[in-house]
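One chain of protein is taken out of this complex; the other chains stay put.
Order of writing sets the chain letters: A, B and C. Residues in each chain are counted from 1.
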């Protein structure tokens, strides 16, 4: 793991929590970054420094602290824009998490106050998602369909855990208003191909959204190159603070969309009986934004940029190759998702015969300090698709090591012994 | 300022930023807490400690860090519930700010998927707010009225800056579905009487919401005693972090309301074509919540509780009395809002003849390090009501002193000299 | 090690060798309870006799060791007991589980079920332990109705 410049040991030192001892003297083996990542000292220090030296509300304040905080907050927007290759900084909207970003777009449809054809939604219109979505990219569209009478449809998933695009032409058709799919699955690790779906969406005049919550943290994502209309992701999975997410969208679409949350800072002028709205991004940032959190996310982006996203990807790819091989040696273990590391991120979900994931996870944690996630990982329909109620999931990030994967495997052997 | 136990000098030492020097060697005189408050070391340390030792996603994780973070997050809910006298902890919903809380309630009305009579909204139905509202308690209702065809109405404001309730019976009538007014005005300082409006709302079967963004930080607020149906407030104004707000609501109403944001953690079970939802509060907390921020807010509540909200109120009342008197000595200065400290918080907005607030604020900051807010403070209709485009506003908190008010007054004299 | 406070030998024993598992006739009421967040399920039948006697508690289900062992322990405690006594045990078990690890269990009432005391410290697992017991309470209510 130490080819070239990338030095995982040095990186680990940046994460205070990784050297923590768990109760009972267990070391921490954190394999749950797909759920939420840990924070480097640089992010924590940036947030503290902001609160100890510069904090004030942004935008509204003319004084020194206000100017400093506003500059830092808007600089964070610049950093995020550069990080994802956004054509314009104004296309970066800060939300509280990826879920809000997805809901924001969903609520833009079928709003009677917006007469832009692209955002009309009613009976006969269709929304297309997939069977491998996180609940945050399912429920907002279900609620939209219920409110408007539109129809929700979805791509199936193959046995190998890939999107089944065989019926693409039929699923995405002239009635389709928006296609929203995950860029990288949080359960399968699958990285979905965007081009084919996007081309078809363009053909039928549908918009396209990507849930990039699991890709932006782990690989270089260039929204301009991807070509979709909207991209959502979340700070806490990419070394940033909780409480901050991002919606990127094309400027003309964001401008055409009706406002979502109303309140301070999203307005141009307010009278008692009507209001006019600020240009994007502020139109979608009602109220006091997560100021310190956005600034912390900027620091996380700096950190990732300094390491290099290609290095992050390479390291995680090595872990994935190693992990897939190591897990294949656990008797009976079944990987849910691609069993090779191609077009696949470092998220390994699996089942072990006759042992419930809750028991697997609990014993891994209790006996070995190995933190994995168990359950349906907010992707219950995907689990139903595979006929299982739950999986155990180990997910990797730049600070993980092959030693930690070895600890996981040792733990799994012990689990099998306990329940043997 | 040091009667009894309350010692403002000791309190100031808890706020690292207050001993900061501004560029040019100016001391900081922070009189903009109505905009956003500073954070005590205790809150900053709690957030750092969480990120350095315990951080993980909540709810979803079984492992040690997940259990620790979940316990801390839910303990913050307990603390907030106790702080506001909520009958049940499940009535406390964490949002990203007060604006989201207000929008959440506004979006509950007129949703075709909800057939609870109380939340129906259409042409003929009425929403009542007031002319002294913050934009965050105006725009969500304007958007709701536009989406549903309902009518927005409002209480006028008297010349003294009090709610004009003379037409209460006519404004709140059988067509009214909800009355939403500010508890304490962020411009006038006025503390509004709740009982009369509430009694009338009950009489006609309307719901009542209070925007308590400026009261909860500054006085003991007991939601059960107040008796309203919904109360919104925001963490960053009460010594807490940015990125966290609170909606309190009656359990039966929250349960009857349709979900707002869809996604992870707000569900009970998800299928591709429909979902069932978690009980409150989780129903309204879609996606990864502002975890560290909620925990930080818990620490802020601990801090305020330790000082004692009655002490906070008493101290600010003294500052208000002192400030009203001191400002009255500035030639030509006009207070917008009550000129006595009764039923009034420590927010002093004013105009000075022939000098624009932008110039006042800029010179106060540049020459004296006095941070005040200038503009319409997100209450443009209120300013239109008084026929002025903007005011200068000094707002106090527990860490402010009469010396700082003296500095403000000295600064205002200088401003008048510059433009004399 | 911490795990030992959760995975008591007795729990593992019941999980590997569940007592009275399988759905049997006759019965007065059958209920099906699901924990939608983790997918644990239990189907439970209750047959009551004279004088409030619990003649049989039969069940089937799937889920983690905690949820399955809890059903097995419940079967042992309830079968042959009375409705009144068994509901007392259910009460005490619920109190223990919801006590966040702060409640001192009453061993006299709980018997073998005291082995679950460690579960109370893991909020995420409490629902697993309670699933069968809540189903039982429900089934008894329906039988007596």
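Here is the rule we go by: a contact is a pair of C-beta atoms (placed from the backbone, for glycine too) under 8 Å apart; a residue touches a chain by one contact, two chains touch by 3 or more.
These numbers come from a predicted model, not from an experiment.
Remark: the absent chain touches shown chains A, B in the intact complex. Checked against the hidden chain, the listed residues B:42, B:255, B:367 or B:402 yield one contact partner: B:367. The omitted chain makes contact with just one of the residues B:7, B:359 or B:406: B:359.
Checked against the hidden chain, the listed residues A:33, A:57 or A:70 yield one contact partner: A:70.
Those residues of subunit B that touch the chain absent from the view are 23-24, 356-359, 362-363, 366-367, 375-376, 383, 389-390, 418-419. Residue positions on subunit A in contact with the hidden chain: 61-62, 66-67, 70-71, 268-269, 276, in rising order.
As a working rule, only the chains that are shown with their structure count from here on.
Measuring from the average of all protein CA coordinates, the nearest chain centre is that of A. Spacing of subunit B relative to subunit C, judged by their CA centroids, is 47 angstrom.
Centre-to-centre, using mean CA coordinates, subunit A is 39 Å away from subunit C. Listed for subunit B are residues 61-62, 66, 269, each touching two or more other chains. The residues of subunit C that reach two or more other chains are 37, 122, 125, listed in rising order.
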